[in-house]
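Before we start, here is the structure in question, set down as structure tokens.
A single protein chain has been omitted from the complex, and every remaining protein chain is retained in its original position.
Just so it is clear, A and B label the chains in written order, and each chain counts residues from 1 on its own.
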Amino acid sequence: MSSITIRNFSFTYDEAATPALNTINFSAPSGQIILISGKNGSGKSTLLACLSGIIPELTPGKLEGQILFGDNSDSKLPKDNPTFGVLLQDSDVYLLEEVYEELAFSLQNSGINGPDLDLRIENVTSTLGLSGFLQRKLRSLSGGERQKVAIGSALICDAPILLLDEPVEQLDPLSAYNIFHTLRELADQGKLILVCMHNPLIAAPWADRLVIIRDGELFKEDLMTLEVTPIQVNQTIESFVNHGASIEPQISINEYPVLEVQNLTYRYDEQSGIEDINLKINKQEILALIGPNGSGKSTLVKHFIGLLRPQAGKVFVSGVDTENIPTWELAKEVGILFQNPDDQIFKATVLEEIAWSLIARGLPKKEALDKARKIATDFELEPMVNKHPHDLSRSLRQLVALVSVLITNPKILILDEPTKMMDSELVKKVMDWLLEYRNQGGTILIITHDMTLVNKYTDRVAILERGRLTNNSV
Amino acid sequence: MMLVLLSILFLHTWSVLLIFILLSLLIATYLGLLIPLLKRLLPILYLGTFMILLHALVNPHNQHFISIFGVEGFNYGLITALRLLAIVTVTQIFMLSNPLRTIISALSWIHPDLGIVLGLVLSILPVMREQMEVTLNVQRARGLRIGKYPWQRMQAFLVVMIPIIIKSLIRAQIMAQLLHVRGYNSKREKRRIDWNYTDKLVIACGLCFLLILVGFGR
Partner (left out) sequence: MNKKLGLTMVATGIVINIIGGLVATTFKIPIFLDSIGTMLAAVTLGPWLGALTGLLSNLFLGLATDPVNIPFGLVNATIGLVVGYLAKKRGFTDYITPLLAGIILAFVAPIIGTPIAVYLFGGVTGGGVDILYAILLKSGNEIFASAFLARIPANLVDKLLSAYLVMAIIRNLPQSMKGISKGPNAGV
């Protein structure tokens, strides 16, 4: 059967000073959806890993206490039919090339093949809205589509217990709604479903119980204490624009364009790229560039640093045509922060990583390290200066990447979704710092999906849709 | 195909090799693969010519000379080049007529784990290639220059490779977790080989071919 009982359970990672999970007591019968909430790093994923057996089989550490399943008084699981369907937090990691293979994998491991296999795959894909995706390569899918495939892999074995870690992180609100609807049906049929979410609001209407993990300890909470807002299925650019941008238009301090494109065109192929863009960004202005995924925002900004060269039109930085200027030279004026800090981190300590941006420009090592130390203190990174960046949370890694851009004191700053991975307190700190930077003469171009951010901090908005600017409100 | 390759080992004279190659080219034309085959053979042709040249000039066994070119070296170069050409031709025909994925799934009859490892490689490789481009761009935007001198380029190598390596190691860990939660075990089907009629015929022909060529080689 599908129930879980956890008694006095603790777990400490190898070589860790304090337990990651501390004396957890918890039980859940079948037929329920249980939300597990908590900040990043609180232990939610660790708990799921202990349940699914990843700990201790793949990750060593010290276990104490008991985890019991169903009727078995033994914590070793029956091998024949999988007891768990598991969704890991990072759904951009997958095993096989094509959607069909990826979904078939778990079934093949249970010895299921042939027409039965195909039938089950069909069922899962139609439930998740993935019909027609079977021959596609996972690499070519969007993040949300990949997440659905991962969910499919978890559901396909029809296991009695489901352990899902952030199942809707990359999904749009409508897809998220459908997923929870499906989960509810599965729970009503008798499955036990545990869902980890650092922001459980969306799931709250569907769940039976909520527990919170804080610093490795489990606290039961009342679902009603969450401010359950109606699911905002329509939070899109359109609604933002239609409700009248509530931005206070501000006259620029200078009418001096530091970034400018004229008739810029760059097409990857028929469907994607940008066309005939005319945009000016003035000194000490904070411009938000918004638009749906794939509209060409990253394509546009890459021109300012010379990573892409115009197929037609011109690009100007600080009034100078960028045509023959190499990227490293443009990097002196323009600092650009990309979306994923893990694409660039390569040093073993935070300090060295931050300092590298200066060392790459020829600054002697000692001086670079000193400057790095100073700016780290400005950003309250002092205690983490000797830690390995990959031992920090995603949120902090993004901060490290940001600081390594800021250390070079660029006059112009381009930020691609700088706050996407950050916790809300950090976001406020960073934005305040950016305002200060602007007041001291800097210019900022920020790409974001966060409308509250746009509202509060930016002067102007440019909207990019399908490669064209549609609205350039001043 | 393996048998054909083996037979090449027995061939000694350049004339026989030439005939062999022409035969292979004919088969390729029959299969409609002549143009792509020739494209792939071109670099080998260049290399072969270079080989012949080098050996004609400096092979230590050179005793008889026609102007500056030694006969023994030329012979040696020629035979080696032709042999290389023959091997590559045969293998490329094989490759061109069988897509990579089929070959890889056929390999899982040796051991199911082998099939999985190669399947993983097929899925990781494009991800890491993309990562290479992304990381290169990102680091360039931070100020990386690929200089003229080898040590500068080595530095650039490190700056790009290290994030890639770290990402792949992390990815390896997560994939191991995926293997676990998706129940990877030895119950997976070992792809059995179906020896049907065509396969038996092909193998028989291969054996005959081998014997004939051994005879030629004596």
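The rule is simple: a contact is a pair of C-beta atoms (placed from the backbone, for glycine too) under 8 Å apart; a residue touches a chain by one contact, two chains touch by 3 or more.
Keep in mind that this is a model prediction, so the values were computed, not measured.
Asker: Can you work out which residue in B:34, B:57 or B:71 touches the chain that's missing from view?
Answerer: B:57
Asker: Residue-wise, where is chain B in contact with the chain that is not depicted?
Answerer: Residues 40, 46-47, 50-51, 54-55, 57-60, 76-77, 80-81, 83-84, 87-88, 91-92, 95, 100, 103-104, 113, 116-118, 120-121, 124-125, 128-129, 132, 146, 150, 153-154, 156-158, 160-162, 164-166, 168-173, 175-176, 179-180, 184 of chain B touch the chain absent from view.
Asker: Suppose we count only contacts with the excluded chain; which residues of chain A make the list?
Answerer: Touch with the absent chain occurs at residues 14-15, 57-60, 348, 388-391.
The criterion applied here is as follows: only the chains that are shown with their structure count from here on.
Asker: At what distance in angstrom does the C-alpha mean of chain B lie from that of chain A?
Answerer: Inter-chain centre distance comes to 40 Å.
Asker: If you look only at chain B, which of its residues touch chain A in the complex?
Answerer: Per the touch definition, chain B meets chain A at residues 119-120, 122-123, 126-127, 130-131, 134-135, 137-145, 158-159, 162-163, 166-167, 170-171, 173-185, 187-189.
Asker: Going by the contact rule set out above, which residues of chain A touch chain B in the complex?
Answerer: Counting only chain A, the residues touching chain B are 49, 52-54, 57-58, 79, 82, 84, 86, 88, 90, 93-97, 101, 105-106, 108-111, 113, 138-139, 153, 157, 302, 305, 307, 326-328, 331-332, 336, 338, 342-346, 356-357, 360-361, 390, 404-405, 408.
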